[in-house]
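All protein chains of the complex are present and in place, except for one that has been dropped.
Coming up: chain A.
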């Protein structure tokens, strides 16, 4: 498909959306720069503004204020049909009265591409998503995964400036989701165009993205590569939203965090903060600068390791990835240890409570 595999850059500047009657802006002065050819994921819980941001880029939602630059042109006030962006929806949004091939041909038909040329590009697009044998089927005769692949083909067949994907895997079951994830990653590298991908699934975001923008309450909390976000989150919210972690909040003074009931070694500036430790950086046993006594509350066997949930004597709960040879059981008394540099000190953002609902064990 990609005659000239170029992606546009997308730059949102002070992008704001206020819905009538809403107490707070849905998107609040968001600045975001998506580089040409980049796979950028907008990640956040529902209501965080990520979908509204995407809808404003696509043109479905009017911009309250701010600019959206596609390369150097401000498209914020352009109608959607003139933006040249390929959109993929969670609900597939295939035209039910057209066959798969007719769906894929739709954007070419709008652009008055000559019949033979259009037929060739439709065929190539369907081949690229492995559906060349299904071109004459109606959407209702295809499985959910196949429908979404047709929708992908339809969105890239006209060589758009960028692809916008709104939770495209949200309606699929786990297994299909994983195979389609690979498909999307492959398409991104083969097409070479810019992808903006919206999801609330952190695993999906970590697996696919060049960079991730974490949304919270209409603002971007942090933008970075998956590794940056995982290793060095800037806030408790980001830390708890991406991956599992044990979080202690307290006051840091001279490399010692006072949680009120324990003193933990950690590196960071003095002041109120939260200490985040990933499960794989903690171990059962008294080794390490920090050790806390705890009671095992639950053990989840995961094959290569065990997820051990503990309640600290000093208060709060935590999670340890245990690869030891002697399994522990619920009720066992254990020591939990970790090195001082294993923890990350972050701002103790109040919104962390929201992330707790995503079944991450986060102690108070």
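What we mean here is this: a residue touches a chain if its C-beta (ideal position, glycine included) is under 8 Å from a C-beta of that chain, and two chains touch if they have at least 3 such contacts; residues count from 1.
As a convention for this text, contacts and distances are computed from a predicted model.
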Check: Which protein name, taken from UniProt, belongs to the chain you can't see among "Putative spermidine/putrescine transport system permease protein", "Ni,Fe-hydrogenase III component G", "Acyl-CoA dehydrogenase family protein" or "Aspartyl/glutamyl-tRNA(Asn/Gln) amidotransferase subunit B"?
Finding: "Putative spermidine/putrescine transport system permease protein"
Notebook entry, point to check: Among A:71, A:84, A:132 or A:178, which one is in touch with the chain left out?
Noted result: A:84
Notebook entry, point to check: Of the residues listed, A:73, A:110, A:225 or A:323, which one is in contact with the missing chain?
Noted result: A:110
Check: Of the residues A:138, A:207, A:256 or A:328, which one touches the chain left out of the display?
Finding: A:138
Margin query: Just checking the interface: what residues of chain A touch the absent partner chain?
Written below: 58-60, 79-81, 83-87, 89, 91, 93-97, 106-107, 110-111, 138, 140, 154-155, 158, 164
